[in-house]
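The structure that follows is given in the form of structure tokens.
Shown here: the complex without one of its protein chains, the others still in place.
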Amino acid sequence: MAPMPDVEVFAHETLGKDLYALTFASPIDLRAGNYQPGQFLHIRVSQSFDFLLRRPLSLCYADVDQNRLTVVYRTQGAGTRRLTACKPGDVIDVLGPLGQGFPIRAQDHRTLLIGGGVGVPPLLELAKQLRASGKTVQTVVGFQTAGQLMLVEELAAYGEVTVMTDDGSAGTRGLVTTALTAELCSLADRYYACGPSPMLKAVQQTMRVRNVPGYLSLEERMGCGIGICVGCVHAVYRDGQLTNAKTCREGPVFDEREVVFA
Amino acid sequence: MAPMPDVEVFAHETLGKDLYALTFASPIDLRAGNYQPGQFLHIRVSQSFDFLLRRPLSLCYADVDQNRLTVVYRTQGAGTRRLTACKPGDVIDVLGPLGQGFPIRAQDHRTLLIGGGVGVPPLLELAKQLRASGKTVQTVVGFQTAGQLMLVEELAAYGEVTVMTDDGSAGTRGLVTTALTAELCSLADRYYACGPSPMLKAVQQTMRVRNVPGYLSLEERMGCGIGICVGCVHAVYRDGQLTNAKTCREGPVFDEREVVFA
Amino acid sequence: MNDPQMDVDISVNLLSLHLKNPVMPASGCFSFGKEVASFYDLGVLGAIVVKATTLDERLGNPTPRVAETAAGMLNSIGLQNPGVKRVMQEELPYLSRYRSLPVIVNVAGTAIDDYVDVTRQLSSSPDVSAIELNISCPNVKCGGIQFGSDPQMAASMVRAIKAVATHPVIVKLSPNVTDIVEMAVACEEAGADGLSLINTVIGMTIDLERRRPLLGSGAGGLSGPAIKPIAIRMVYDVFRHVSIPVIGIGGIMTGADVIEFLMAGATAVQVGTANFVDPLACPRIIDETREWCVQHGVRSIREIIGAAQPANGG
Partner (left out) sequence: MNDPQMDVDISVNLLSLHLKNPVMPASGCFSFGKEVASFYDLGVLGAIVVKATTLDERLGNPTPRVAETAAGMLNSIGLQNPGVKRVMQEELPYLSRYRSLPVIVNVAGTAIDDYVDVTRQLSSSPDVSAIELNISCPNVKCGGIQFGSDPQMAASMVRAIKAVATHPVIVKLSPNVTDIVEMAVACEEAGADGLSLINTVIGMTIDLERRRPLLGSGAGGLSGPAIKPIAIRMVYDVFRHVSIPVIGIGGIMTGADVIEFLMAGATAVQVGTANFVDPLACPRIIDETREWCVQHGVRSIREIIGAAQPANGG
């Protein structure tokens, strides 16, 4: 049976320009443990028909003790701007956590996390859980410019973080792939990446050359978020065939080996 | 030039079941005096496209000193229900006062006010202004049932009030026209009526028999409220011809002599 | 009139089927049911209409396939589905566990032969209660829509399907036509057992930053509350010109919307986009529909079918 989607907001912080952290009561009991980093929450930003569809935001941090979830988001269009209006005490309509998250593999020792832009938030819960299961965490994050940096300090609590910016205004100038040197990659048993498609495509190519297996979290426009509209598909190669997988239900995280980019 | 339609809410009181009084900064400077009882405010209940059209609510009370206006409304559908959510300090989008209100005629001495249901609110400002210009005010108001009574005490401050209810649960059982006896009407130089169309039609007939001139405030569904959509028309007989007048601009108040009911 | 304890009957008869209530999810807005089954017992539904099924597997259109618009959404899924064989093997048997749940299969294709072939295969299935002929999908080139906009072509399609179908055949009409009544009458005369309307309205939205249509395929189908007035008017007009039952579709979000379609003349309704907004939409809408009847002293919901028609004083 479905959990009640109406949950209370506990905190709504401004992390930077156009950047917010929203913390609310978890729709599911987190102590039961059936959630994963890389899953997403599907949030109605308002009950108005002006925003008919929910917005997918990644689970960024799970506070199991308080049974609270945090998402971190950047305002993008009218919907995320509308979301900024909600205040502690308000009730919002949240489905999830939904989808397939990042698998944590027992045999791995050293992990490499790669994030770009609004793909960075899910890496925080991932880093936390990887560390908790005894693995080392190395993180590379990329942003357009210094003003868009997010969660760098928080991620640094779990391992070394390399920051890249397109314009060199913070960290090193360049794309995340610039940082994925043979040396850095030789230290990784597995990688986990989340970010815009062009970044993921470049990461997939680079890491195939570097011979490191990994997971990609894909970003597609969603209708339902629960697998019934077939809106959010991405091409995958599976059982010897090219097919379209629903990123909301079979993803958003996929084994990089099956993901096909145009 | 147009006044700024965004005004601050000062008070939003519950007067009874489904009955509210909303007080906000006047969009115009009331001291300039260019407003009349019987005019209406055209209010956006929300910026959402779910409520694209404004709602017309009568000017019920003008506080000239504080430059504030009050409307009194009963929740009817989704729009007025949405309006109940607004709180002191909120800013709402109000056009007006709009339309032609009740004329106050110098030669009159004794006035008779007749209101039904949500047609009662404009009578309050009217009664106040009539008294202020030295006329006597006699009021008859009708409601379906006791629970729907409104503004009776407030009206009583300006003259005697007769209450009628359809079910006899308050005042006298019967329609307002039951109270419009030859005796009562013989005391009136002019009448002013506001309420649903069937009531206005009956009042018009009765008062023609009683030979008292008067004004009717008509209620039609409005689009724009400013005379550009031609949605709100009512049949009038004018210059020897049947034509359709815009109730938002040429009304809502009309001389009863020209109003034609189907 | 307003007795909260009142027993109300919200069941309706549609073709040979008895529906415990008039509400079913619309095709393409519920997949084949499994996903939503984790949210509630599908047995509460009046019936279920599954995703459009074609002869062979289809991968559908390029992404983005969905976009939000004012009180609505655009989609250009393009009939992605695993093909009728796999639908019959992998999808439909799952639904047979819901004993009293009629299963309506939406059939789509490119040429008449495809449609006939799919219908013939479905005709042997014990898991199917009725066929919904989708001659109105705006999202496939040379797809069903040409049949959906020409009365003669629609009629030949219906005749060809009726010749092989063992189940009742409902024809789903497109609103993108000059004269919906003409289409409806042509389908009825050709033997259709029922009509469902409306499918989506063709629309487009442009991504101003990329300066191109937002959807990968350019145009798409508009659905949601925005199109409800269009759908109500079509149901209202078609009702007076046919004697087969009409299923109303378009923008239903609440029980009041269901009542509105029934008053316009629909015998039952389908709920599409609302399922995306709220996975629990259908059971909520069913409850609200029953509640409306209680509030209004309507003992049998069948009383209000067509109530707003002039012949009924509407």
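Just so it is clear, A, B and C label the chains in written order, and each chain counts residues from 1 on its own.
Operating definition for what follows: a residue touches a chain if its C-beta (ideal position, glycine included) is under 8 Å from a C-beta of that chain, and two chains touch if they have at least 3 such contacts.
Bear in mind the structure is a predicted one, so any value in this text is a computation, not a measurement.
Enquirer: Out of all the chains shown, which come into contact with the hidden one?
Expert: Contacts of the unshown chain, counting the full complex: A, B, C.
Enquirer: Among C:Gly60, C:Gly203 or C:Pro283, which one touches the chain that has been omitted from the display?
Expert: Only one listed residue reaches the unshown chain, and that is C:Gly203.
Enquirer: Taking the entire complex into account, which one of B:Ala11, B:Leu52, B:Ala85 or B:Val209 touches the absent chain?
Expert: B:Leu52
Enquirer: Of the listed residues C:Val44, C:Leu59, C:Leu280 or C:Ile304, which contacts the missing chain in the full complex?
Expert: C:Ile304
Enquirer: Contact with the hidden chain only, please: which subunit B residues?
Expert: For subunit B, the residues touching the absent chain are 1-2, 5, 44, 49-54, 79, 93, 95, 220-234, 242-244, 249.
Enquirer: Please give every residue of subunit C in contact with the chain that is not shown.
Expert: 69-72, 74, 149, 176-179, 201-206, 208, 211-213, 218-219, 222, 224-230, 232-233, 236-237, 251, 256, 259-260, 263-264, 304, 307-308, 312-314
Enquirer: For subunit A, which positions touch the chain that isn't shown here?
Expert: Contact residues on subunit A toward the absent chain are 49-50.
Criterion: only the chains that are shown with their structure count from here on.
Enquirer: Hey, which chain is the most central one here, using CA centres?
Expert: When every chain is reduced to its C-alpha mean, the one closest to the whole-protein mean is C.
Enquirer: Looking at contacts between chains, which pair has the highest count of C-beta pairs?
Expert: A-C
Enquirer: Using mean CA coordinates as chain centres, what's the subunit B-subunit C distance in Å?
Expert: Chain centroid spacing, subunit B to subunit C, equals 46 Å.
Enquirer: So which stretches of subunit B touch two or more other chains?
Expert: Within subunit B, residues 49-50 contact more than one other chain.
Enquirer: Send over the residues of subunit C in touch with two or more other chains.
Expert: Counting only residues that touch two or more other chains, subunit C contributes 70-71.
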